[in-house]
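Here the complex is missing a single protein chain, while all its other protein chains stay put.
Let's turn to chain A:
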Amino acid sequence: MYDGIVQELIDELGRLPGIGPKSAQRIAFHILQTETFDVTHLAEVLMTVKEKVRFCDVCGNVTEQELCNICRDPRRSAATICVVEEAKDVVAIERTREFKGLYQVLGGAISPIDGIGPDDLRIRQLMQRLADGTVTEVIIATDPNLEGEATATYLSRMLMHLDLRVTRLASGLPVGGDLEYADEVTLGRAFEGRRLVEN
């Protein structure tokens, strides 16, 4: 344990995802000891990000306006919605240049053990977007891991009574990974080879 504020900094850093106690301590001392480290700038960016960045009213992607770049773009097709877990998956798919439709960012995957059920994700918003019949295909692009597959199963069950094509990214994606780690070529192929969800 360190004195007061230093320990507080370590504790705060340790609350960030993927940062264990050792890393938190390392970052804290980097901030304290490196003279060139611009704390003011970091603090400003953190404040601004919290102030300005929000979730797109339509798709849940991150944006500084009411609608994200993609939802505002008139060249994007409104007939297809690609469902992903996180905003970073939108970035990964955009890099492939394979997809010209719109997105729905769920904000995670269904994980009962973490207390996350369907109502904690933007699934109701997705259902609302499908109500007027504009959308003819929903591509489920949740992560190729357990929670992602289970979320896809749940979505398929919700969507199967609607009059639209429901597809899932081709299984060329290795199982167990995060979508954001798939390289562009593999992800592009997974898009081309997406299969129809049956049941």
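Structure notes:
Note that in this section a residue touches a chain if its C-beta (ideal position, glycine included) is under 8 Å from a C-beta of that chain, and two chains touch if they have at least 3 such contacts; residues count from 1.
One rule holds for everything that comes next: contacts and distances are computed from a predicted model.
For the chain of the complex excluded from view, the name given in UniProt is "DNA repair protein RecO" [choices: "Electron transfer flavoprotein alpha subunit apoprotein", "DNA repair protein RecO", "Beta sliding clamp" or "Nitrite reductase large subunit"].
Taking the complete complex into account, A:T153 is the one of A:N69, A:Q125 or A:T153 that touches the chain left out. One chain is missing from the display, and on chain A it is touched by residues 17-20, 23, 110-117, 144-146, 149-150, 153-154, 157, 173-178, 181-183, 186.
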